[in-house]
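Every protein chain except one is present and positioned as in the full complex.
Coming up: subunit A.
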(Lines give C-alpha, C1' and ligand atoms only; values in the text may rest on other atoms or scores of the structure.)
Protein backbone atom coordinates (compact mmCIF):
# COMPACT_ATOMS: atom_id res chain seq x y z
CA UNK A 1 0.00 0.00 0.00
CA UNK A 2 1.45 3.28 -0.97
CA UNK A 3 1.30 6.11 1.50
CA UNK A 4 -1.66 8.43 0.94
CA UNK A 5 -1.15 11.96 -0.29
CA UNK A 6 -3.39 13.44 2.29
CA UNK A 7 -4.28 12.28 5.75
CA UNK A 8 -6.91 13.22 8.28
CA UNK A 9 -5.60 14.31 11.62
CA UNK A 10 -8.15 14.46 14.40
CA UNK A 11 -8.38 14.63 18.14
CA UNK A 12 -11.19 14.46 20.67
CA UNK A 13 -11.49 15.85 24.13
CA UNK A 14 -11.78 12.56 26.00
CA UNK A 15 -8.49 11.11 24.86
CA UNK A 16 -9.49 7.61 25.92
CA UNK A 17 -7.96 5.70 23.06
CA UNK A 18 -5.42 8.16 21.86
CA UNK A 19 -4.72 11.83 21.98
CA UNK A 20 -4.84 12.29 18.26
CA UNK A 21 -5.03 9.94 15.35
CA UNK A 22 -4.27 9.86 11.66
CA UNK A 23 -6.79 8.36 9.25
CA UNK A 24 -6.77 7.57 5.59
CA UNK A 25 -9.34 9.86 3.98
CA UNK A 26 -10.29 7.29 1.35
CA UNK A 27 -10.78 4.22 3.44
CA UNK A 28 -11.27 5.70 6.86
CA UNK A 29 -8.76 3.33 8.39
CA UNK A 30 -6.79 4.42 11.38
CA UNK A 31 -3.19 4.68 10.26
CA UNK A 32 -1.47 6.02 13.33
CA UNK A 33 -2.39 7.23 16.74
CA UNK A 34 -0.48 9.33 19.21
CA UNK A 35 -0.99 8.69 22.90
CA UNK A 36 -0.88 10.72 26.04
CA UNK A 37 -3.31 13.31 27.36
CA UNK A 38 -5.91 15.04 25.25
CA UNK A 39 -5.93 18.15 23.14
CA UNK A 40 -8.00 21.27 23.47
CA UNK A 41 -9.88 22.85 20.59
CA UNK A 42 -7.97 24.55 17.78
CA UNK A 43 -4.62 23.66 19.24
CA UNK A 44 -3.38 20.69 17.28
CA UNK A 45 -0.79 21.61 14.73
CA UNK A 46 1.91 20.01 12.65
CA UNK A 47 5.25 21.75 12.83
CA UNK A 48 7.36 21.57 9.71
CA UNK A 49 6.07 18.09 8.87
CA UNK A 50 8.20 16.65 11.64
CA UNK A 51 6.47 17.26 14.92
CA UNK A 52 2.93 17.27 16.12
CA UNK A 53 2.12 19.85 18.74
CA UNK A 54 -1.04 19.69 20.78
CA UNK A 55 -1.98 21.82 23.77
CA UNK A 56 -3.18 19.80 26.73
CA UNK A 57 -6.81 20.47 27.59
CA UNK A 58 -7.08 22.68 30.63
CA UNK A 59 -3.39 22.47 31.49
CA UNK A 60 -0.51 24.76 30.83
CA UNK A 61 1.70 22.60 28.64
CA UNK A 62 1.99 21.51 25.03
CA UNK A 63 2.47 17.86 24.14
CA UNK A 64 5.03 17.29 21.40
CA UNK A 65 5.39 14.10 19.37
CA UNK A 66 7.88 13.31 16.71
CA UNK A 67 5.69 12.51 13.79
CA UNK A 68 7.03 8.98 13.23
CA UNK A 69 7.22 7.95 16.90
CA UNK A 70 3.60 7.73 17.70
CA UNK A 71 3.67 6.07 21.06
CA UNK A 72 6.01 8.34 22.86
CA UNK A 73 5.94 11.98 23.83
CA UNK A 74 9.02 13.77 22.69
CA UNK A 75 8.69 16.50 25.26
CA UNK A 76 6.27 18.69 27.09
CA UNK A 77 6.57 22.42 26.60
CA UNK A 78 5.49 24.20 29.74
CA UNK A 79 3.80 27.52 29.14
CA UNK A 80 2.87 30.41 31.43
CA UNK A 81 -0.83 29.62 31.31
CA UNK A 82 -3.57 27.47 29.88
CA UNK A 83 -3.29 27.41 26.12
CA UNK A 84 -6.48 28.25 24.27
CA UNK A 85 -5.18 27.98 20.75
CA UNK A 86 -1.99 26.99 19.02
CA UNK A 87 -0.64 27.29 15.53
CA UNK A 88 2.67 26.65 13.82
CA UNK A 89 3.62 28.76 10.85
CA UNK A 90 3.49 26.89 7.53
CA UNK A 91 7.20 27.45 6.93
CA UNK A 92 7.95 25.83 10.25
CA UNK A 93 9.92 28.71 11.73
CA UNK A 94 7.53 30.01 14.36
CA UNK A 95 5.04 28.68 16.83
CA UNK A 96 2.23 30.88 18.02
CA UNK A 97 0.10 30.16 21.06
CA UNK A 98 -2.81 31.99 22.60
CA UNK A 99 -2.55 32.00 26.36
CA UNK A 100 -5.40 33.83 28.08
CA UNK A 101 -5.61 37.16 26.22
CA UNK A 102 -2.00 37.24 25.04
CA UNK A 103 -0.30 35.81 21.98
CA UNK A 104 3.09 34.14 22.51
CA UNK A 105 5.42 33.82 19.58
CA UNK A 106 8.33 31.38 19.71
CA UNK A 107 11.10 30.89 17.25
CA UNK A 108 11.45 27.22 16.58
CA UNK A 109 15.15 27.14 15.81
CA UNK A 110 16.24 28.62 19.12
CA UNK A 111 13.21 28.21 21.27
CA UNK A 112 13.31 31.91 22.17
CA UNK A 113 10.13 33.65 23.06
CA UNK A 114 10.14 36.52 20.60
CA UNK A 115 7.07 38.47 21.50
CA UNK A 116 4.08 38.61 23.77
CA UNK A 117 1.26 40.45 22.11
CA UNK A 118 -1.55 41.48 24.36
CA UNK A 119 -3.91 43.46 22.23
CA UNK A 120 -6.95 41.31 22.86
CA UNK A 121 -9.17 42.14 25.75
CA UNK A 122 -10.41 38.65 26.41
CA UNK A 123 -9.33 35.08 25.83
CA UNK A 124 -8.18 34.12 22.39
CA UNK A 125 -10.19 31.56 20.50
CA UNK A 126 -8.21 30.88 17.35
CA UNK A 127 -5.14 31.79 15.35
CA UNK A 128 -4.51 31.33 11.67
CA UNK A 129 -1.43 31.93 9.52
CA UNK A 130 -1.47 32.89 5.89
CA UNK A 131 0.04 30.23 3.67
CA UNK A 132 3.29 32.15 3.19
CA UNK A 133 3.66 32.80 6.94
CA UNK A 134 3.84 36.53 6.37
CA UNK A 135 0.74 37.38 8.33
CA UNK A 136 -1.41 35.85 10.98
CA UNK A 137 -4.89 36.55 12.17
CA UNK A 138 -5.97 36.10 15.76
CA UNK A 139 -9.55 36.03 16.96
CA UNK A 140 -10.76 36.39 20.48
CA UNK A 141 -13.77 36.36 22.73
CA UNK A 142 -13.74 40.16 22.70
CA UNK A 143 -15.34 40.13 19.21
CA UNK A 144 -12.13 41.32 17.60
CA UNK A 145 -9.99 39.72 14.97
CA UNK A 146 -6.54 41.21 14.53
CA UNK A 147 -4.37 40.92 11.47
CA UNK A 148 -0.67 40.96 12.29
CA UNK A 149 2.32 41.23 10.07
CA UNK A 150 4.78 38.64 11.29
CA UNK A 151 7.87 40.58 10.32
CA UNK A 152 6.73 43.68 12.14
CA UNK A 153 6.00 41.60 15.22
CA UNK A 154 9.41 39.97 15.12
CA UNK A 155 11.20 43.27 14.65
CA UNK A 156 13.40 43.84 17.64
CA UNK A 157 14.06 47.45 18.37
CA UNK A 158 10.95 49.28 17.52
CA UNK A 159 10.22 51.67 20.37
CA UNK A 160 6.56 50.82 20.55
CA UNK A 161 4.95 47.51 21.11
CA UNK A 162 3.94 45.90 17.84
CA UNK A 163 0.64 47.05 16.45
CA UNK A 164 -1.71 44.88 14.47
CA UNK A 165 -2.01 45.82 10.84
CA UNK A 166 -5.75 45.75 10.86
CA UNK A 167 -8.38 45.46 13.51
CA UNK A 168 -11.44 43.66 12.23
CA UNK A 169 -14.09 44.79 14.62
CA UNK A 170 -17.44 44.26 12.99
CA UNK A 171 -18.48 41.13 14.85
CA UNK A 172 -20.73 41.58 17.82
CA UNK A 173 -20.14 38.32 19.64
CA UNK A 174 -17.05 36.21 20.22
CA UNK A 175 -15.18 34.91 17.23
CA UNK A 176 -15.20 31.14 16.99
CA UNK A 177 -13.08 30.34 13.99
CA UNK A 178 -10.82 31.93 11.40
CA UNK A 179 -9.68 30.57 8.10
CA UNK A 180 -7.14 32.14 5.76
CA UNK A 181 -7.29 31.51 2.06
CA UNK A 182 -4.27 31.07 -0.13
CA UNK A 183 -2.16 33.77 -1.81
CA UNK A 184 -0.19 35.06 1.14
CA UNK A 185 -0.82 38.68 2.02
CA UNK A 186 -3.37 39.04 -0.73
CA UNK A 187 -5.49 36.32 0.72
CA UNK A 188 -8.98 36.60 1.97
CA UNK A 189 -9.80 35.56 5.46
CA UNK A 190 -13.10 34.32 6.81
CA UNK A 191 -14.15 34.82 10.39
CA UNK A 192 -17.02 33.01 12.05
CA UNK A 193 -18.77 34.29 15.09
CA UNK A 194 -21.49 33.46 17.54
CA UNK A 195 -23.41 36.49 16.27
CA UNK A 196 -24.66 34.22 13.48
CA UNK A 197 -22.52 35.79 10.80
CA UNK A 198 -19.51 34.81 8.78
CA UNK A 199 -17.53 37.69 7.37
CA UNK A 200 -14.95 37.58 4.64
CA UNK A 201 -12.17 40.14 4.77
CA UNK A 202 -9.22 41.12 2.71
CA UNK A 203 -5.95 40.87 4.58
CA UNK A 204 -4.26 43.51 2.52
CA UNK A 205 -6.72 46.28 3.18
CA UNK A 206 -8.57 45.05 6.21
CA UNK A 207 -11.85 45.70 4.44
CA UNK A 208 -14.85 43.53 4.85
CA UNK A 209 -15.86 41.97 1.57
CA UNK A 210 -18.88 39.96 2.53
CA UNK A 211 -21.03 39.25 5.51
CA UNK A 212 -23.40 36.32 5.54
CA UNK A 213 -26.08 36.07 8.16
CA UNK A 214 -27.31 32.64 9.28
CA UNK A 215 -30.04 31.39 11.56
CA UNK A 216 -27.62 29.92 14.05
CA UNK A 217 -24.29 30.81 15.57
CA UNK A 218 -21.38 29.62 13.45
CA UNK A 219 -18.68 27.59 15.13
CA UNK A 220 -16.30 26.84 12.29
CA UNK A 221 -15.53 28.07 8.81
CA UNK A 222 -13.36 27.16 5.86
CA UNK A 223 -12.86 27.87 2.17
CA UNK A 224 -12.20 25.36 -0.53
CA UNK A 225 -8.79 25.94 -2.17
CA UNK A 226 -10.26 27.81 -5.13
CA UNK A 227 -12.51 29.87 -2.90
CA UNK A 228 -15.59 28.87 -4.83
CA UNK A 229 -17.41 28.00 -1.67
CA UNK A 230 -17.43 28.97 1.94
CA UNK A 231 -18.30 26.21 4.39
CA UNK A 232 -19.75 27.23 7.72
CA UNK A 233 -20.42 24.83 10.55
CA UNK A 234 -23.42 25.84 12.59
CA UNK A 235 -24.13 25.34 16.25
CA UNK A 236 -27.14 23.18 15.34
CA UNK A 237 -25.03 20.63 13.50
CA UNK A 238 -25.74 21.81 9.96
CA UNK A 239 -22.95 22.76 7.62
CA UNK A 240 -23.81 25.61 5.27
CA UNK A 241 -22.20 25.97 1.90
CA UNK A 242 -22.16 29.53 0.63
CA UNK A 243 -21.31 30.15 -2.98
CA UNK A 244 -18.80 32.94 -3.42
CA UNK A 245 -19.28 33.15 -7.17
CA UNK A 246 -22.64 34.83 -7.21
CA UNK A 247 -22.61 38.19 -8.80
CA UNK A 248 -24.76 40.02 -6.34
CA UNK A 249 -23.05 43.17 -5.28
CA UNK A 250 -24.41 43.58 -1.81
CA UNK A 251 -21.97 43.29 1.01
CA UNK A 252 -24.46 41.83 3.44
CA UNK A 253 -26.60 38.92 2.67
CA UNK A 254 -28.72 36.41 4.46
CA UNK A 255 -28.13 32.74 3.86
CA UNK A 256 -30.86 31.02 1.89
CA UNK A 257 -30.61 27.65 0.25
CA UNK A 258 -30.97 27.68 -3.50
CA UNK A 259 -29.74 25.75 -6.46
CA UNK A 260 -26.67 27.77 -7.34
CA UNK A 261 -24.39 26.62 -4.60
CA UNK A 262 -25.97 27.76 -1.38
CA UNK A 263 -26.80 24.45 0.24
CA UNK A 264 -26.75 22.60 3.51
CA UNK A 265 -25.01 19.43 4.63
CA UNK A 266 -27.30 17.78 7.15
CA UNK A 267 -26.03 15.04 9.41
CA UNK A 268 -24.35 16.22 12.56
CA UNK A 269 -26.44 16.48 15.65
CA UNK A 270 -24.37 18.97 17.61
CA UNK A 271 -21.96 21.85 17.19
CA UNK A 272 -19.72 21.51 14.17
CA UNK A 273 -16.39 22.46 15.69
CA UNK A 274 -13.99 22.02 12.84
CA UNK A 275 -14.06 21.98 9.07
CA UNK A 276 -11.46 21.28 6.47
CA UNK A 277 -11.43 20.76 2.71
CA UNK A 278 -9.11 18.45 0.84
CA UNK A 279 -6.55 19.73 -1.60
CA UNK A 280 -8.72 19.04 -4.64
CA UNK A 281 -11.81 20.57 -3.11
CA UNK A 282 -13.97 17.47 -3.43
CA UNK A 283 -14.02 16.21 0.13
CA UNK A 284 -15.14 18.17 3.13
CA UNK A 285 -14.16 17.00 6.59
CA UNK A 286 -16.16 18.05 9.61
CA UNK A 287 -15.76 17.32 13.27
CA UNK A 288 -18.57 17.78 15.70
CA UNK A 289 -19.46 17.70 19.36
CA UNK A 290 -21.64 14.67 18.61
CA UNK A 291 -18.40 12.70 18.71
CA UNK A 292 -18.10 11.96 15.03
CA UNK A 293 -15.87 13.11 12.25
CA UNK A 294 -17.65 13.03 8.92
CA UNK A 295 -16.39 13.19 5.38
CA UNK A 296 -18.69 14.70 2.81
CA UNK A 297 -18.70 14.72 -0.92
CA UNK A 298 -18.89 18.41 -1.75
CA UNK A 299 -20.51 17.87 -5.12
CA UNK A 300 -23.42 15.73 -3.99
CA UNK A 301 -23.65 16.84 -0.35
CA UNK A 302 -23.63 13.26 0.87
CA UNK A 303 -21.89 11.95 3.90
CA UNK A 304 -19.30 9.49 2.59
CA UNK A 305 -17.90 8.28 5.83
CA UNK A 306 -18.27 8.79 9.51
CA UNK A 307 -15.48 8.12 11.99
CA UNK A 308 -16.68 7.78 15.54
CA UNK A 309 -14.68 9.22 18.38
CA UNK A 310 -14.93 8.80 22.09
CA UNK A 311 -15.65 12.40 22.93
CA UNK A 312 -16.47 15.73 21.33
CA UNK A 313 -14.11 16.28 18.43
CA UNK A 314 -11.77 19.15 19.15
CA UNK A 315 -9.58 19.12 16.08
CA UNK A 316 -9.95 17.59 12.66
CA UNK A 317 -8.12 18.57 9.55
CA UNK A 318 -7.09 17.20 6.20
CA UNK A 319 -3.38 17.79 5.87
CA UNK A 320 -0.89 16.79 3.22
CA UNK A 321 0.87 13.72 4.52
CA UNK A 322 4.27 14.63 5.96
CA UNK A 323 7.15 12.80 4.34
CA UNK A 324 8.38 10.79 7.26
CA UNK A 325 5.09 10.09 8.93
CA UNK A 326 5.13 6.47 7.79
CA UNK A 327 8.87 5.92 7.95
CA UNK A 328 9.52 4.66 11.45
CA UNK A 329 13.28 5.01 11.24
CA UNK A 330 13.42 8.62 10.13
CA UNK A 331 14.57 11.41 12.35
CA UNK A 332 13.53 15.05 12.38
CA UNK A 333 16.01 17.22 10.53
CA UNK A 334 16.31 19.62 13.44
CA UNK A 335 15.93 18.80 17.10
CA UNK A 336 13.31 20.82 18.89
CA UNK A 337 14.91 23.10 21.49
CA UNK A 338 13.42 23.93 24.83
CA UNK A 339 10.92 26.73 24.50
CA UNK A 340 11.76 29.54 26.85
CA UNK A 341 9.12 31.00 29.12
CA UNK A 342 10.43 34.52 29.31
CA UNK A 343 10.89 37.24 26.77
CA UNK A 344 14.60 37.89 27.19
CA UNK A 345 16.50 34.73 28.07
CA UNK A 346 19.77 36.56 28.53
CA UNK A 347 18.31 38.66 31.29
CA UNK A 348 16.96 35.64 33.01
CA UNK A 349 20.41 34.16 33.06
CA UNK A 350 19.50 30.81 31.60
CA UNK A 351 20.95 31.46 28.19
CA UNK A 352 24.17 29.71 29.08
CA UNK A 353 23.37 26.62 27.09
CA UNK A 354 22.61 28.42 23.89
CA UNK A 355 25.70 29.67 22.16
CA UNK A 356 23.75 31.08 19.27
CA UNK A 357 23.49 34.70 18.31
CA UNK A 358 20.06 36.14 17.94
CA UNK A 359 19.65 37.83 14.59
CA UNK A 360 16.56 39.87 14.11
CA UNK A 361 15.92 42.67 11.72
CA UNK A 362 15.90 46.18 13.07
CA UNK A 363 13.28 48.65 12.10
CA UNK A 364 13.60 50.27 8.69
CA UNK A 365 16.91 48.65 7.88
CA UNK A 366 15.55 47.26 4.70
CA UNK A 367 15.59 49.41 1.65
CA UNK A 368 12.33 50.33 0.21
CA UNK A 369 11.61 48.01 -2.60
CA UNK A 370 9.30 49.28 -5.24
CA UNK A 371 5.77 48.06 -5.29
CA UNK A 372 4.51 45.77 -7.99
CA UNK A 373 3.18 48.68 -9.95
CA UNK A 374 6.37 50.63 -9.73
CA UNK A 375 8.30 47.57 -10.80
CA UNK A 376 5.90 47.04 -13.64
CA UNK A 377 6.39 50.64 -14.72
CA UNK A 378 10.12 50.25 -14.55
CA UNK A 379 10.00 47.06 -16.53
CA UNK A 380 7.77 48.64 -19.08
CA UNK A 381 10.04 51.61 -19.52
CA UNK A 382 13.01 49.28 -19.88
CA UNK A 383 11.23 47.26 -22.48
CA UNK A 384 10.08 50.25 -24.39
CA UNK A 385 13.58 51.69 -24.19
CA UNK A 386 14.94 48.56 -25.81
CA UNK A 387 12.43 48.60 -28.60
CA UNK A 388 12.97 52.29 -29.12
CA UNK A 389 16.64 51.74 -29.31
CA UNK A 390 16.40 48.84 -31.74
CA UNK A 391 13.93 50.59 -33.95
CA UNK A 392 15.30 54.10 -34.02
CA UNK A 393 18.71 54.27 -32.44
CA UNK A 394 22.29 53.25 -33.22
CA UNK A 395 22.53 52.94 -36.98
CA UNK A 396 25.59 50.72 -37.31
CA UNK A 397 24.88 48.23 -34.59
CA UNK A 398 21.33 47.86 -35.65
CA UNK A 399 22.20 47.06 -39.23
CA UNK A 400 24.62 44.37 -38.19
CA UNK A 401 22.10 42.98 -35.78
CA UNK A 402 19.34 43.07 -38.38
CA UNK A 403 21.41 41.24 -40.94
CA UNK A 404 22.37 38.63 -38.35
CA UNK A 405 18.77 38.09 -37.49
CA UNK A 406 17.73 37.85 -41.11
CA UNK A 407 20.42 35.25 -41.66
CA UNK A 408 19.09 33.28 -38.75
CA UNK A 409 15.56 33.48 -40.03
CA UNK A 410 16.72 32.15 -43.33
CA UNK A 411 18.50 29.17 -41.80
CA UNK A 412 15.50 28.44 -39.64
CA UNK A 413 13.22 28.52 -42.65
CA UNK A 414 15.52 26.18 -44.46
CA UNK A 415 15.58 23.73 -41.59
CA UNK A 416 11.84 23.89 -41.35
CA UNK A 417 11.47 23.19 -45.01
CA UNK A 418 13.82 20.22 -44.87
CA UNK A 419 11.95 18.86 -41.93
CA UNK A 420 8.69 19.24 -43.74
CA UNK A 421 9.87 17.49 -46.84
CA UNK A 422 11.40 14.69 -44.86
CA UNK A 423 8.22 14.09 -42.94
CA UNK A 424 6.03 14.23 -46.03
CA UNK A 425 8.25 11.65 -47.66
CA UNK A 426 8.03 9.50 -44.60
CA UNK A 427 4.28 9.78 -44.43
CA UNK A 428 3.50 9.41 -48.10
CA UNK A 429 5.94 6.54 -48.63
CA UNK A 430 3.79 3.60 -49.54
CA UNK A 431 4.58 0.47 -47.58
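In this text, contacts are C-beta pairs under 8 Å (C-beta built on N, C-alpha and C of every residue); 3 or more make two chains touch, one makes a residue touch a chain; residues count from 1.
What we mean here is this: contacts and distances are computed from a predicted model.
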Query = What name does the UniProt record list for the absent chain among "Testis-expressed protein 10-like protein", "GPI transamidase component PIG-S", "Cytochrome b-245 light chain" or "Anaphase-promoting complex subunit 4 WD40 domain-containing protein"?
reply = "Testis-expressed protein 10-like protein"
Ask   = For the full complex, which residue in A:235, A:262, A:286 or A:315 touches the chain that was left out?
value = A:235
Key: Residue among A:182, A:216 or A:304 touching the omitted chain   = A:216
Request  = Would you indicate which residue among A:16, A:29, A:109 or A:186 is in contact with the undisplayed chain?
outcome  = A:186
Key: Sole residue of A:66, A:195 or A:224 that reaches the chain not shown, by the stated touch rule   = A:195
Ask   = Which subunit A residues would touch the chain omitted from the figure, given the whole complex?
value = 13, 40-41, 57, 82, 84, 119, 121-123, 141-144, 165, 172-174, 184-186, 194-196, 202, 204-207, 209, 215-217, 219, 235-237, 249, 251, 269-271, 289-290, 312, 366-375
